[in-house]
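Structure first, commentary second.
Only one protein chain is missing; all other protein chains are in place.
The block that comes next holds chain A.
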């Protein structure tokens, strides 16, 4: 089966279809993770401050944010993408393609990251916060100089987890017009009865997930 003819055919698919889609997936994933990290981090800071046991509790604000975070997280990604397509069209101008996928993926990933980060910050020893208060640190200093510093390993682990989850999400987005490896596996592989393309894409996705986990572990250990 794995003879010269097969290899030539595989290379044709890989070079023409699969290869470019790998980069497409990576671009989507990177953009989504960068944006979601920025927004998610900001949101997590607000959550940890206004939490009932936080530095400056605001019960009502926390409830609103908490509801929003839970609601967005409760959507399966594919439903979220189609549900907010009017918004996507208004913002990006289209609902098809890489760029159009980044918006819903970011919207989905932001609360996900915010919740993971919030939990990581909440794990920081309360006595450290009290010590910081005892020498007159402000709330912002407590957050950035104590909580973030102490939670960095958990934040890295959380980002690794999120990145792999959203690698899967980008491939699902491929089913509704986002392009990338997911679209290739479905359109050229599954729906065209082309197992070579399907399983090549699957294997590449597995390898990508392994690499992301490996990088995450490496950084975690370095810390």
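One rule holds in what follows: contacts are C-beta pairs under 8 Å (C-beta built on N, C-alpha and C of every residue); 3 or more make two chains touch, one makes a residue touch a chain; residues count from 1.
Basically, contacts and distances are computed from a predicted model.
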Subject >> UniProt protein name of the chain not shown, from "Proteasome subunit alpha", "RNA polymerase sigma factor", "ABC transporter ATP-binding protein" or "Electron transfer flavoprotein small subunit" >> reply: "ABC transporter ATP-binding protein"
Subject >> Of A:128, A:161, A:202 or A:219, the one touching the omitted chain in the full complex >> reply: A:128
Subject >> Selected from A:119, A:141, A:165 or A:213 as touching the chain missing from the view >> reply: A:141
**OP:** Consider the whole complex, including the chain that is not shown, and state which of A:122, A:152, A:196 or A:219 touches that chain.
**Re:** A:152
Original post:
Can you name the residues of chain A that touch the chain not displayed here?
Top reply: 125, 127-128, 130-138, 141, 145-146, 149-150, 152-153, 223
